[in-house]
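Quick one: the structure is below, and I'll ask about it shortly.
One chain of protein is taken out of this complex; the other chains stay put.
Then we have chain A:
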Amino acid sequence: MMSATASHGRAVMLPSPSGALQHQQPSIGSDMFRLRRKEPRGLRLIVAAKYKGTKMREEKLSEMIVEKVKEATEVCEADVRSEECKVAWDEVEEVSQARADLRIKLKLLNQDPLESFCQENPETDECRIYED
């Protein structure tokens, strides 16, 4: 079971949609953080996110779930059959599924979605190896 990813005290930097997460503009991320990626210490058994960018995605999705559930609960208080209510819960579903898909990829398939991107762009911030 995935443990809840709470960001207690830790400042989580969420990239904006037009920032480092989009493949088309990787330079925005790497321009801001000119840190070099550390060499990985030996072989690492991948059971969780390998790259920082993936870890950030995981956290972002989890936070979105919290937000959107809250939103949907509020919107539906007015009228549970309204369009707004339907759409709000649909968003919750979309984000929950996206979160689950990422979890499946990492745990079951051992694939980090940034693997291929990071092979080509190891210098970007989101390709820093995530160390627990």
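Keep this in mind: a residue touches a chain if its C-beta (ideal position, glycine included) is under 8 Å from a C-beta of that chain, and two chains touch if they have at least 3 such contacts; residues count from 1.
One rule holds in what follows: contacts and distances are computed from a predicted model.
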Which listed name, "Centromere protein L", "Phosphoribulokinase", "Glutathione S-transferase" or "Ribosomal RNA-processing protein 42", is the one UniProt assigns to the chain that has been left out?
"Phosphoribulokinase"
Residue list for chain A contacting the dropped chain reads 1-6, 17, 21-24, 53, 57, 60-62, 65-70, 72-73, 76, 80, 83-101, 104-105, 108-109, 111, 113-114, 116-117, 120
